[in-house]
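Excluded from the complex is one protein chain; the other protein chains are retained at their positions.
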Amino acid sequence: MVPVFKAKEDKIMKKIINHPSQVVDEMLKGMLYAHSDFLEGIDETRVIIEKDKQPTVGLVSGGGSGHEPAHAGFVGEGMLRAAVLGEMFTSPTPDQILEAIKASDTGHGVLLIVKNYTGDVMNFDMAKEMAEMEDIQVASVLVDDDIAVEDSTYTAGKRGVAGTVLVHKILGHFAHEGMALNDLKSLGDALVTDIHTLGVALSGATVPEVGKPGFHLGESEMEYGVGIHGEPGYRRDTLKPSREIAKELTGKLMSEIMTKKTKKIGLLVNGLGATPLQELYVFYNDVIEELAKYDVEIVFNKIGDFMTSIDMTGLSLTVIRLDDDKRTVALEAPVGVLNW
Amino acid sequence: MVPVFKAKEDKIMKKIINHPSQVVDEMLKGMLYAHSDFLEGIDETRVIIEKDKQPTVGLVSGGGSGHEPAHAGFVGEGMLRAAVLGEMFTSPTPDQILEAIKASDTGHGVLLIVKNYTGDVMNFDMAKEMAEMEDIQVASVLVDDDIAVEDSTYTAGKRGVAGTVLVHKILGHFAHEGMALNDLKSLGDALVTDIHTLGVALSGATVPEVGKPGFHLGESEMEYGVGIHGEPGYRRDTLKPSREIAKELTGKLMSEIMTKKTKKIGLLVNGLGATPLQELYVFYNDVIEELAKYDVEIVFNKIGDFMTSIDMTGLSLTVIRLDDDKRTVALEAPVGVLNW
Amino acid sequence: MELTGDKAKAWLLNFEAKIQEHKAYLSDLDQAIGDGDHGSNMARGTEAVKVNLEKIAEPETAEVLKQAAMALISKVGGASGPLYGSAFMQMAKTAKETTDIHELIEAGLEGIKHRGKADVGDKTMVDTWAPVVEALAKDALTNEAITQAVDATKPLKAKKGRASYVGERSIGALDPGAVSSGYLFTALVEEVLQ
Partner (left out) sequence: MELTGDKAKAWLLNFEAKIQEHKAYLSDLDQAIGDGDHGSNMARGTEAVKVNLEKIAEPETAEVLKQAAMALISKVGGASGPLYGSAFMQMAKTAKETTDIHELIEAGLEGIKHRGKADVGDKTMVDTWAPVVEALAKDALTNEAITQAVDATKPLKAKKGRASYVGERSIGALDPGAVSSGYLFTALVEEVLQ
């Protein structure tokens, strides 16, 4: 019996797990035990899929584990058809994605929603090529909402973070309404250009198999612009009051979204895993007061943990352009998933 | 500008807040900004209440803040009519509770759902007496699900913890169906004897105004039987694998619930605030495997953060007896609240 | 001895000052066997008492006690709010008939016992109030008597309130509510009895 998990540097990792290498599989088993009324697994894979598949385009998403409730918590009627779970913070492999695609297709094709990371893009691309060889229609939408990262030919481009969940919800609604694959793809491609996110961290995330935080922040430090895998951000600073964090994030996000003369927006305040809900609301209060400076109407909001980074403390703010009311309707539509 | 919050011993508290003394009010403002479509506040109080009040018994709950989403996250159609928010970890005052009672009454009376702490009991009692003087029918149900605490005439009795949320849901459903106050009270009194909870902590919670954790656990320590305000538990131990924690908690809880020849149960795995959802599922997996030893059917489950203790890492497991299918129906019924 | 309105006001303002001074100490005591908020709870409450009392130009005993009760009930919360609140509410009611200090404090003690169902020896504020009432009956309340009552909570095992959860581990610690009540009565000695 190994009662404690010695990490590097002999630090003990405080987690309720059995063994670092078993976390993903045991979590998956736990999910299937808990939600077998409407979800099932696919043998020999780490795919979680709806039991009851409507004859519509199937939305498949996924990525590394560690972002729970993303993505399995969003599988169900009106959102995703299947989620593919990779190793912790590591994209799933093409064969697993392929199984999810095959099982999700009802003859209407499959839409992949992929977060923009080199690994995810390549693995989903390979799966798409394999599925096409099996004559399944597949399209994909790439989400790259994280404006902390420069988008240029000299980088891998912006990352996909919490805004991905809004893409799941909006496209999931239209798929559920019977929209065709091509139309979903065009709608999705336009949508992702209207979603922008910025995150801050107060501490790094600890991958169980690594055993120590991905980065270390000093006792009075925070970092602006972190990614959801412990990617470093654009600035390290002393810990600031919520009001100032709200000011910095809304400022950057609004200047991005106002390039399109936006009149209506939606907000997503996303906890990164270990942040109390009370802090998300304190922060939301500051965001709203900050937004009084802008001539925009807030027509949608969502506050909670949606795209986490294991046990990171911090949050992200997502702003989505909602001038097209159809998007808002899609966001507000009832849905049969666990964690929306 | 005070960028960092110096706590006692000059440790800096890492929270996304503005000032420790403003957390509750700013959180409340954030909630009201976010959810004004169906929730409203009552001026000069910290009460959050449904806008649209059906002509039924109104359920009022509340307690200290720091347990978010409890209780405001459970206000809405089919659950609570109003939540009264106290200071952090401190029961609200009778005058605030009275306002909630007055605003919740539609002539069918008000049912108070109170967690069993001396402070909560006395403040809600005083409010009840005041309301009765204003000719409002008021009954109350006391929740004391925490079996970590001895129940004897020599203690304040068992504490009310995460199981309270199940009481909200079940009684909320029947209130919504039009059940009368007296019947709700009897049903509730019976119900609370069938709900049992045990918690474990891997770290203490930090009340913003205190600035340091309520208790300190060593690098490789955990504590069994903690309360949701940092009350100490029944045993401190070295950190154990999830499987063993599941064994200890299910063992104690099942021996409590099996005194009634239970055949059907429901499970609630509740994160205490800073525990990643992935760990809750790993733990749920172990609970299910542990329960194979017992001749019971699991007919309901819920996994997530429901009754937190600010930023405590750890979880609680609640077992509820569901031999009466009406309870299960009530738990499964759709509901118009934020965080169920 | 009589509690005039002026004396009542002076007493409670003195109490407020003592609570503010010892706020951190009270919370530390509560941290050890409770949840660490007794200092901030009492500070919040007595500050509200002060605000209410400062509005009263011509203090009248029952009114002073009632304003204190209202402030404590509506600002403290937790266990101590209803307890101190009930004590002052009972005192206010009694003050309509008599302003004898012994009878008033005795009424306060009844208010606490009625609300909290605690008895002497349960390691609560009752363990300060009860000996104080006895001493007042003999006209013999001194700071020494108060300190002695407060200190006597140390060896007790808590049977009521949050401290009862720690069981045996409460032995050896002072009860925070007994200590804050101690300040109430030292203030009484200073402003009224001396």
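To keep things simple, chains are lettered A, B and C as they appear, and every chain counts its residues starting from 1.
FYI, a residue touches a chain if its C-beta (ideal position, glycine included) is under 8 Å from a C-beta of that chain, and two chains touch if they have at least 3 such contacts.
Predicted model only: the values in this text are computed from it and were never measured.
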## Note on the structure
Whole complex considered, the hidden chain contacts A
### Summary
Out of A:N18, A:S61 or A:T90, only one touches the absent chain, namely A:T90
### Query
Hey, which of A:H71, A:K115, A:H196 or A:H229 is the one touching the hidden chain?
A:H229
### Query
In the full complex, which of A:H35, A:H71, A:H108 or A:R159 touches the chain missing from this view?
A:R159
#### Entry: Chain not shown: contacting residue from A:L32, A:A139 or A:V210
A:V210
### Positions on chain A contacted by the hidden chain, ascending
64, 86-96, 117-119, 122-123, 125-126, 149-150, 154-156, 159, 207, 209-210, 214, 227, 229-232
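By our rule, only the chains that are shown with their structure count from here on.
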## Note on the structure
Common contacts of chain B and chain C, by label, are none
### Task
Report, in whole Å, the distance between the mean C-alpha point of chain B and the mean C-alpha point of chain C.
31
### Query
CA centre of chain A versus CA centre of chain B: separation in Å?
28
### Task
Provide the C-alpha centroid distance between chain A and chain C, rounded to the nearest whole angstrom.
54
